[in-house]
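Removed from the display is one protein chain of the complex; every other protein chain stays in position.
Labels for the chains are A and B, by order of writing; each one numbers its residues from 1.
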Amino acid sequence: MSGGRTIIVIGIIGLALGLQTGCTDRQPDDTAPVKIYRHALDGAPTNLDPVQSANIYASFLVTNLYDTLYRYKYLARPYELTPNLATGMPEVSADGLTYTIAIKPGVYFIDDPAFENGRGRELVAADFVYSIKRHFDPQTLAQGAWLWQNRIQGLDQWRADGADYAAEVSGLRALDKYTIQIRLTRPYPQLPHTLTQGFAAVVPKEAVDHYGREFAIRPVGSGPYRLLSFSGVKAVLERNDRFRREPFDPAAEGYREDQHGFTGVRQLAGSVPPLSDRIDVHFIQEEAARWNAFISGEVDHIRAPTTQLGAVLESRSPIRARPEIAEKYHLLTPLETGFVHTDFNMDDPRIGYHQDPAQNTRNKALRCAIVKAFDWTARNRALYFDLAQVFPGVIPPVTPEFDADLDRSSVSRDVEGAKALLQQHGWTPDNLPELEYGFAASVAERQSFEQFRAFMGDIGYPPEKIKALAYASFGDFNRALKQRKVMLITTAWYMDFPDAENTMQLFYGPNEAPGSNSANFRNEEFDRLYEQSSVMQASPERTAIYQRMNQVLIDECVSITGLSRTFVLLWTKNATMYPDLSFLSGHFARFVDIATDRHEAE
Amino acid sequence: MALLQYSLRKLFYGIPLILGVTFISFLLMVYYGPDRTFELLGKNPSAEQIEQVRHQLGYDRPFLLRYAGYLKELATLNFGFSDSTGERVGSILKRTVPITLALVLPGFVLGNLAGIVLALIAAWHRGRWLDKLIMGGSVIGMSISFLIVIIAFQVIFSTPYGFNWFPVRGWEVHDLASYSRYVTVPTLATVFVTLGYNTRFYRAVLVEEMSRDHVRTARAYGTPPAVLLYRNVLKNSMIPIITRVMFSIPLVVISGSLLIESYFGIPGVGKVTFDAITTGDQPILKAIVGLTAVLFVVILLLTDILYRAVHPRIDLK
Partner (left out) sequence: MTRPASDSIAVAGTHSGKGPWMRAGQKLRRDYYGLAGLLIVLLYFFIALGVWLGFWGQDWSAAGGGQWESAGREHWLGTNRLGQDIFQRAVFSVRTAFEIGLVVAVLSTLIGAVLGAVAGYFSGRWIDELVLWLKGVLDAIPFYLFVAAIAFAFKGSAYAMHIAMISTFWTTTGRLVRGEVIKLKHQEFVEAAKAIGLDEMRIIFRHILPNTTHILLVQATIVFVSAIKSEVILSFLGLGVQDGVSWGLMIAESTQEVLVGQFYNFITASLFLFILVMGFNLFSDALQDALDPRSTGSRP
C-alpha cells in the first residue's frame, strides 16, 4: 500500500545502521581499570539535601554522599545497629533521657569551594547539632522533623523562637569537638534508629550557606562517595579518597556462611570500602525499560519487576531462578520492610464513625464485610506473582514483634460470611453506600482498584457503586488524605526502622490527618497502649502490648491489611555484594565490589 | 530600517498575545496547579507546619501579586530556582533544550523533506496509481496513533522480541556513534507519524500550484519536470510550506518531544516540563510557558520576514 514510504523508511534504517557500524568503539579506558558499579532505581530523586531526603531515591544517594552516626550492619538479618560516624553505641542515662554519643576524630568533608581555600575541614559534633537543627528551621522545607519533634528538650521552642542557629538548644548540644549530647523530654528507644537515616546526615554549614538553594544538587559531605554529576536520569558518584579507612570485617557485619556464602563477600574481608571507584545510579521509572537495561548488561543490580518474574523464576516455593538466570545472576528474595494496606477513612460517616450508635454498628459491620470479601490470595497472585506474604493486622513479618501464629481469619476470604454480615445488619444493594476508592493514577493502582471492585462484586456490591477517585499525582492524593477526602485509602508504608512502633503510630489518635493516621482512627484503649509502649525499650512486655493493639485494629475492621511484598533482587556475578533495599538507605553500596575484567569480556 | 521598524511594531503587537498566554497558563498551571505543600511535608505534619510550607512556596500571596511577579521574572528572564531540585531554572533549560533539539531535529527535517518528496511524486502523477498509492499510505499513516507507533517501534527495534538493535531507552550521548544509537528509534517513530500528515498537506499545496495556468502551459511546452517543479511549483509554494514549518517549531520543541522523552527516558525539555506539571514545580512551568509564548511571537515575526524574502512583492505593513 505504502510503497514509496517504505522505501524511505528502509533507507533511513540503512543510514542509521551505517552510522552504527561505522563507529561502535567505546570510550577509551584509562590506564588503571576503573571499578564501576551500576545501580538502578525505579524513580529519580529531585533533591539531595539530607533534610529533604524523604524518598528511597534521595536517601540512597544521601547515605552514600554523607555520613550518618549509625547504620545497620551490612549482612545481619534481622537488622542490627552498628556505629558509623559514631565511635560506639550511645551511652544512655538510667532514666533513658540523656544520650551521649562520641564521634570519630579525623573525619573530613570533601574538598569544595564552599570551604576556606577549597579544602574540606574536619567534621565535628557541632555539625551534627547544626544538621538536626535544620529540620526545625522553617526556611529549609525540611521533612524529617517529625522524627524528633516534641522529643528533644528545647528544640521545638527553638523553632518557635525563630530558629536562630546561634541560640543554644538545651537538649541538643556539642559537649566538645567529638561529643554529642541529646536530652529527651521522654524516653525514645527508637532514637538510635532515627540516626541511621538520610535525614540525620551531617552537613557543613559553610556549604549550605555558600550554595543556598542549589545546595540541593551540590552535596558536600563526608560519605564514601562524592557526586560527579546528577540529572533526572542518572547520577554519577565517585569514590571519596578521604573517606576513613575501615576495612571490611565480615564477622562484625553479621556474616553467616549459610545466608551469605553464595555471594562471595567473605573474600572481600580486609579490603577497604568504598570498594568500587564509581557508582552510576540510573533512574529508570518504566519497569520494562529497567528490566531491559539489566538483561542487556547496562546495570548490575535490579529489583526484578513483577511482570518479569515469570521469566526469572522456575519455582515459587522454594524460590528458585530459571537455569539461564541462575547461570548469570545471583538471586536474593527478602521481604520488604513495609506493607501494603487499604484503610477506611473513619471520619467518613458513610463507612466510619457515626453519631448514631446503631448506624455506627452497621458501618462497622459493613467494613468487616468488605474485609471478609477481600481476596488476598487473588491479589497476591495477580499483582505480586504469588510471592508476597499476607499477614493479619499491621505488624509486618520483618519486625521482631511479628506473631506468626496470629489468627488469619482477617485475611482469609469468606464470601458467605460477608454476605451474611451485610444481611444481618440490613445492608442491601440498594442502601449500600457509594464507595470511593482513591489512588494516584498509575496502571498498577488502577488495576488494584479494578480488582477490588471485582472482589466486592462477589458479595453483591453493585459495581457502579464503587467509584475510582484517581488523583493526577501522588502529591494530590496525599493532600486529599490530609484533608480527609478519601474514603478508601490504599497506601504502601515504608518502615523507617525495624520496630512495630513505626506502624502503630499510623493509627494513633493524635496523629490523625494531617498526621500519618490517614484512617483517622481514634480508640481510647489503642491510644493508651501506644503511649504506654512508646517509652518502653524492646521487651516481651512491649511486644505483648503491640500485639494487643494489633488485635484492636483487626477487631475494629479499620483497615484491609496487610501484605508485604517479596523483592526479587538480581545482580550480575561480576558484582560481589549483598543488596539491601530496606529503611530508605543505601549504606550497603560502599561494600559492593565489581570485577574489572568486565570491559574486556564484552 | 523599515524592516527594523516593522519588526519592532510586530513585536509590540505580540505583547497582548504573550500576556494572554502567560495569564491563562499562570491561572491553570500555577494558581490552580498541583499543590506541592504535601510533597514537601514530613510524615506527620501539623496544621501549623502546613501553613509554614504554603507560605514558603508563596501560595498565600494574592493572585494578582503573584502574576505580576511572574511578568517581572519573564521581563528580566530570571526565573529563580526549581522548587524541587533547587537547581537554577536557567541552567536546567541550558541542559535540556539542546538534548531536545538534538532529539527532534532529525525526525522533523526528515519528516518534512520526505513529505515534500512524496508529495511531489504524488502531485506529478496526480490521479494515477502512484498518487493513489501514496495518498492511501498517508491515510493509513495518519490513522495510527503516535503512542502505538512508539510502543511498536520500541518492541521491534529495541527488544529481543524484535531486532534488538538499539537501546531501549536513555540518552548517553557523547559522540556521533552514541548519538545515532539513541536517536534512531525516536526519529523513525517521528518520521513515521508525521509523514502521512506532511505528504497530504504538501500534495494539496503543490496540486493547487500545478493547476495554475502558467504551470500547465510550461508543462504543455515540455519543460523538463525537475526544472518545472523547482522553478514554477516549489518556489511558488514556499509560503504555505514556510508557514507550516515555522509554526511547527514551538510545538515540536515542547509537545512533540514530550511523549517520546517520557517513553524513552530522555532528559529533554519535554520531560522536564511534564515532570514539572505533575509535581507542580512552578518556576520551571513559568519559564517554559512564558518562553514558549515569546518564541511563538518571534516566529510569527520571522515568518512574515521570510515571506518577504521569498516574495518581495509582499509589503511590510
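Note that a contact is a pair of C-beta atoms (placed from the backbone, for glycine too) under 8 Å apart; a residue touches a chain by one contact, two chains touch by 3 or more.
Small disclaimer: the values here were computed from a predicted structure and weren't measured.
K.L.:
Please identify which residue in B:41, B:134 or B:293 touches the non-displayed chain.
P.N.:
In the complete complex, the chain left out is touched by residue B:293.
K.L.:
Check the options A:98, A:451, A:547 or A:596 and report the residue that touches the missing chain.
P.N.:
In the full complex, the listed residue that touches the missing chain is A:451.
K.L.:
From the listed residues B:37, B:52, B:159 or B:190, report the one that touches the chain absent from this view.
P.N.:
B:159
K.L.:
Which is it among A:153, A:308 or A:585 that touches the chain not included here?
P.N.:
Only one listed residue reaches the unshown chain, and that is A:308.
K.L.:
Among B:147, B:176, B:227 or B:309, choose the residue that contacts the chain missing from this document, as touch is defined above.
P.N.:
B:147
K.L.:
Need a quick check: the contact residues on chain B for the chain that isn't drawn.
P.N.:
16-17, 20-21, 24-25, 27-29, 32-34, 139-140, 142-148, 151-152, 155, 159, 161, 197, 200-201, 203-205, 207-208, 211, 250-251, 254-255, 258-259, 262, 273-274, 277-278, 280, 288-289, 292-293, 296
K.L.:
Footprint of the hidden chain on chain A, which residues?
P.N.:
Here the touching residues of chain A are 286-288, 291-292, 305, 307-308, 310-311, 378, 381-383, 441-443, 446-447, 450-451, 453-454, 457, 463, 467-473, 476.
We take it that only the chains that are shown with their structure count from here on.
K.L.:
Using mean C-alpha positions as chain centres, tell me how far chain A is from chain B in Å, no decimals.
P.N.:
Roughly 38 Å, centre to centre.
K.L.:
Which residues of chain A touch chain B in their complex?
P.N.:
Against chain B, chain A makes touches at 1-5, 8-9, 12-13, 16-17, 19-20, 22-25, 27, 46-47, 49, 52, 54, 138-139, 141-147, 213-217, 231-234, 282, 284-286, 288-289, 292-293, 296, 298, 472-476, 478-479, 482, 496, 505, 511, 514-516.
K.L.:
How about chain B: which of its residues touch chain A in the complex?
P.N.:
Its residues touching chain A are 34-47, 49-50, 52-53, 56, 81, 84-88, 95, 110, 114, 117-118, 121, 130, 133-134, 136-138, 140-141, 158-159, 165, 167-172, 174-177, 180-181, 184, 187-188, 191-192, 195, 199, 263, 265-267, 271-272, 275, 278-280.
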